[in-house]
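Every protein chain of the complex appears in place save one, which is left out.
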Amino acid sequence: MAAPQTLDGWYVWHDFRTIRREAWKSIDVHSAAAVMRDFTAFVQGELDAQRSRLGSFGQFVLAGTKADLLFLYMRPTIGELNEAKARFEATRFADFTERAYSYVSVVELGGYLAKPGVDVEQDEVLQLRLKPPVPQMRYVCFYPMNKRRTHPDNWYMLDEAERRKHLMAHGQIGRQFAGKVKQIISGSVGLDDWEWGVTLYADDPIHFKKLIYEMRFDESSARFAEFGPFYVGEQVDVEGLTTWMMTLHG
Amino acid sequence: MAAPQTLDGWYVWHDFRTIRREAWKSIDVHSAAAVMRDFTAFVQGELDAQRSRLGSFGQFVLAGTKADLLFLYMRPTIGELNEAKARFEATRFADFTERAYSYVSVVELGGYLAKPGVDVEQDEVLQLRLKPPVPQMRYVCFYPMNKRRTHPDNWYMLDEAERRKHLMAHGQIGRQFAGKVKQIISGSVGLDDWEWGVTLYADDPIHFKKLIYEMRFDESSARFAEFGPFYVGEQVDVEGLTTWMMTLHG
Amino acid sequence: MAAPQTLDGWYVWHDFRTIRREAWKSIDVHSAAAVMRDFTAFVQGELDAQRSRLGSFGQFVLAGTKADLLFLYMRPTIGELNEAKARFEATRFADFTERAYSYVSVVELGGYLAKPGVDVEQDEVLQLRLKPPVPQMRYVCFYPMNKRRTHPDNWYMLDEAERRKHLMAHGQIGRQFAGKVKQIISGSVGLDDWEWGVTLYADDPIHFKKLIYEMRFDESSARFAEFGPFYVGEQVDVEGLTTWMMTLHG
Amino acid sequence: MAAPQTLDGWYVWHDFRTIRREAWKSIDVHSAAAVMRDFTAFVQGELDAQRSRLGSFGQFVLAGTKADLLFLYMRPTIGELNEAKARFEATRFADFTERAYSYVSVVELGGYLAKPGVDVEQDEVLQLRLKPPVPQMRYVCFYPMNKRRTHPDNWYMLDEAERRKHLMAHGQIGRQFAGKVKQIISGSVGLDDWEWGVTLYADDPIHFKKLIYEMRFDESSARFAEFGPFYVGEQVDVEGLTTWMMTLHG
Partner (left out) sequence: MAAPQTLDGWYVWHDFRTIRREAWKSIDVHSAAAVMRDFTAFVQGELDAQRSRLGSFGQFVLAGTKADLLFLYMRPTIGELNEAKARFEATRFADFTERAYSYVSVVELGGYLAKPGVDVEQDEVLQLRLKPPVPQMRYVCFYPMNKRRTHPDNWYMLDEAERRKHLMAHGQIGRQFAGKVKQIISGSVGLDDWEWGVTLYADDPIHFKKLIYEMRFDESSARFAEFGPFYVGEQVDVEGLTTWMMTLHG
């Protein structure tokens, strides 16, 4: 039984951070503002890379205290993600953060999308899906997941037809949320602790709940999905991040 | 098989905190009293928001050492919860706390409550249940939970009639505690690590134990419920919190 | 199927602490002795409360490094336990401890002990069992536990007769250790992360091992019990605690 | 169904420590050497106790970074182990360590070894096995374990004949390694988080791997064993420990 073919695009790094409140509040408001101004240069560089189609970047303020911020990077190689990590840590802003969680994966599409006779490398639609900019929607939801491998609900022991039937039913639910929720699947087998990372974007976060709850009653989730931690947050531009950071600074 | 419809109200943030004893005791008693006075302004702002029906707020001293305090916020949007987080962290009081646990969810009612012809947005009873003030009862109990998805006890593989039968039996137990225990269910599929958060309020905490123990023998809990950590505590107003903090200060 | 009735007595807080060795050894021996003398006042207060039947108190030096000390409190209300927490943290002694584990529960007896016509509140034997002083035996063993709820060994799906049969067999093992081991069961459904806390007392700790090992072969444990962490220690009075602390101080 | 009888000897404390590198390297080489000299007095005391048959003691440098050092103590009572803990923590050497893991148990032999008519207390062979000195072999391996209690592989639901059959097969594998691996089993039901601790000694650590791998194919391990963390290290005398510590000091 062979694994389904996949198309693999840019490598993805979800970098979850917590604010070091004590350090942040210990500097005066002018210094804090300067830290944010300096960080703008870093962010602009990432956004420039996104505009130049060299990578992708997004930043988010997260709800709850599992983490405060999510920085999301995509690059053609793992080496470039490592370099982005070093550059982020080099900023003064980074000094006021702690690592809370992290996820490494690669944008993944079903191999069936590569129609016979199509050169994936030249197909603009596929290229945009494999190397996607961060959607300009207000809210984000991230979670990693596995397909279950325990008897009797072992996804990897199903025959191909059964798997395809499940995936089609699953996909139909997704399509009911077209326009409301944008989904980017990234594969992480061999790259991180779960098999996939799922990043959802929506202008109204209630759609995250409704979509995932709907899917949970679908057999492919009900019997076969195992979920890791869930994070939800709001996308912010430089001003939004600065406002939130300065509110926290007091 | 479709997911049951839900009505969704305000977003909820349970913020569990531990006191940084060493820092707190290192300031003198006058400074400690000043910190508590300043914090009163924050609390009053939250209580004003509750009175104006812009949100909800409650504060609790917790038993044991998993956490010392619970601050509970409700707001119409996740963005407003994030802003409340920044404002709390900006207080001097926050400097004497550490994050112990956190839960993000949204108040949830069964969709069957939206009777045909009723405009939920205009129904005062539903609106009060979807955007509830924190009940003025003395004790609180919080725990997150899942419905089990492992063979042969897979809630999401039951047919609708079976699920309804289970939920009705479950609800009847709840009704036996009417007047003794007030329950607010919030959904967290896609928002946090469990599927629901349950917040119970009672004037006598023994009812928490009796209610949950009774439910545990009900098939819907016995076969299908998975529970996260449990927290129990006592609701305090500004004076109560100050008294407890000053006792701890010594 | 209804839950078995329980009689519920005092609320219990097991407070496990680790010594902050570096801080403790950094003060000179006279200061260390003074810290212990001051702590004596706190302990005497708790012992006075026990003598006045307002609550219970015990202190224990634990084996291994999961924790160093156990302080055990019982009180009629959760609010009083919270107040004891604040008072303990206010002592100078507390500054040299860290929180290692904690358990909140309420002393629990089987409801069948309330014979028809008996007023539990007036029954001295029951009152002493519901509000027990800490037994004056040399060693303590604590562990939390659940009854399993996974197919096919789901305690909560057994019928009442079967549960009773199991509990009787279980109780007979306990009675074989009468005089050797004293057991106090406290319920924690809705109060903490497991369903019960078990606190055993014995003059010879080998009886803990023999009793629990014997029970493990009994069907009610073999099929239905899930155990949390185990702690074992030696009960100490003020002098014993001081001796141990001063030995550690060096 | 009754639990098998056991013979119980000395209480055992496995104390796993990590070096606080920053603190250790911050003192000068002369001070470091002095710390090690002073610690020699502690070690000599423990070795004297071992020679006088009042207890046992061993020290080991561990592989990997889960922990750096293992100190192993045996004593007739838990109180004496607690006192050893206080004395260790009182040394200057202890200031440069952190607690990494810990295990409390009691040396355990099968009750069948107590032949009728034999007074265990007077049987020198049994006494040496119940109160064993630490074997003078070069390498150590420690792991805690349980017998599984989940359907259908529930050790505690087997009848006695079946358990005996499994244990005999298991024992035969052990005997194949006679002379190569020395095994000390200690029971920890009621004392720590697993049911047994297993401490193996060998002059060549490949025998640990071969013995345990061989046993894994034996039904009593394959179906019924659950394993905790594994630690492997090299036994060191005072000079060996000092050499390793001074190498790390630089």
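Quick notes on this structure:
Labels A, B, C and D are assigned to the chains in the order they are written; within every chain, residues are numbered from 1.
The rule we apply is simple: contacts are C-beta pairs under 8 Å (C-beta built on N, C-alpha and C of every residue); 3 or more make two chains touch, one makes a residue touch a chain.
Being a predicted model, the structure only gives us computed values, none of them experimental.
Checked against the full complex, the candidates D:Y139, D:Y156 or D:Y201 give a single residue touching the omitted chain, namely D:Y139.
Between the chain not shown and the residues A:L113, A:M137 or A:L191, the one that touches is A:L191. Contact with the chain not shown here comes from a single listed residue; of A:T6, A:Q59 or A:S220, that residue is A:T6.
Touch with the hidden chain on the side of subunit A covers residues 1-3, 6, 8, 11, 13, 15, 78-79, 81-83, 85-87, 89-91, 94-95, 99, 101-104, 106, 149-151, 154, 156-157, 187-193, 195.
The set of subunit D residues touching the chain not shown comprises 19, 21-22, 25, 61-66, 68, 139, 141, 143, 150, 152-153, 200, 205-206, 208-214, 216-219, 221-223, 225, 229-230, 232-234, 244-245, 247-250.
By our rule, only the chains that are shown with their structure count from here on.
Averaged C-alpha coordinates give centres for subunit A and subunit B that are 28 Å from one another. The distance from the centre of subunit A to the centre of subunit D, with each centre set as the mean of the Cα atoms, comes to 46 Å. Contact with two or more other chains is made by residues 150 of subunit B. Taken as a contact graph, the chains are arranged in an open line, each linked only to its neighbours along the path.
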